[in-house]
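These notes are about the structure you will find just below.
One protein chain is absent from this view; the other protein chains keep their places.
Order of writing sets the labels: A, B and C. Residues in every chain begin at 1.
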Amino acid sequence: MKVTLKYFGVIAESAGKSEEVLELEQGLSLRELKDQQIKTYQIQDAGSVQIAVNQNLNNEVELKEGDEVAFLPPFAGG
Amino acid sequence: MKVTLKYFGVIAESAGKSEEVLELEQGLSLRELKDQQIKTYQIQDAGSVQIAVNQNLNNEVELKEGDEVAFLPPFAGG
Amino acid sequence: MDKKKPKKVFVQGAIPPEKIANSIANHQSKTNIGAHSIFLGQIRADEIDGKMVSAIEYSAYEDMAERVFHEIREAAFSKFDITCAHIYHSLGQVKTGELCLFVFTSSAHRKIAIEACNYFVEEIKANVPIFGKEIFEDETHQWKVNT
Partner (left out) sequence: MDKKKPKKVFVQGAIPPEKIANSIANHQSKTNIGAHSIFLGQIRADEIDGKMVSAIEYSAYEDMAERVFHEIREAAFSKFDITCAHIYHSLGQVKTGELCLFVFTSSAHRKIAIEACNYFVEEIKANVPIFGKEIFEDETHQWKVNT
């Protein structure tokens, strides 16, 4: 299945990109995807990374074709 | 002793004046002065009237020559 | 900073929105500020016994009021770590929809600016001898009481 990954802030800086489309094997969990990308791009301070699936921080979902998965560093608005 | 009385808001309206200088007999208490003026001018809602002596709401003072005694209706700033 | 300078609080008539923009612009050189909190009082067209308020005419025991404003400032600066604080209050007539009170506090941190602003507003309402005559559209009036 195809999913779009988006990276922001310091994570985009580590990844050297702000977006990519990956072909994932069916059944890969969100947790596995997160760990995999954190390792690939050596993202620091992994505990502070939040994941949004289709703009939603609730991560109790199964990944499916066409999902947009965003890797979010700590928020700094205001 | 001479004291200056000042009236504000609805009290000035009742009194028909905003200021007057009275010659009071020595020893007149603030409470007596207040009661007397409230009666003289038929000031309504007497319980809500605050008195400031020389701009101070602390009324535990004896009146003396030259004092400025203000009759203040409820505050409405802001 | 500008703590000790005596400040003129009262302005004649409504407070124009431009005054607020100017106050804000004047603080852009103070780069130790991280947060501003502003409170604005606006005259409401209340309906009382079937009549609409069209304006409030403010008067004050001015000397005492300026003194109390100063005391509130002193207390605020000792309670809160604010960099600046400004207060303006109208005297005379202010029409419905216009502004009668402008409180402006600044601090490095948001919570301090916000708490200090609230402190000023509550203290002003409770302790400053300002009086308000609510003028109705038919030109009768009644005296306003803070609740």
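The rule is short, and it goes like this: a residue touches a chain if its C-beta (ideal position, glycine included) is under 8 Å from a C-beta of that chain, and two chains touch if they have at least 3 such contacts.
Keep in mind that what you see is a predicted model, and the values were worked out from it rather than measured.
Listed by label, the shown chains that the missing chain touches in the whole complex are A, C. Contact with the chain not shown here comes from a single listed residue; of C:Val9, C:Ala65, C:Leu99 or C:Ile135, that residue is C:Leu99. Those residues of chain C that touch the chain absent from the view are 17-18, 20-22, 24-25, 27-45, 96-99, 106, 108, 110, 114, 118, 121. One chain of the complex is left out; on chain A, the residues touching it are 6, 8-10, 13, 48, 52, 55, 70, 72-78.
Here is the rule we go by: only the chains that are shown with their structure count from here on.
Counting contacting C-beta pairs between every two chains, the top pair is B-C. The geometric centre of chain A is 73 Å away from that of chain B, both derived from CA atoms. Centres computed as Cα averages put chain B at a distance of 26 Å from chain C.
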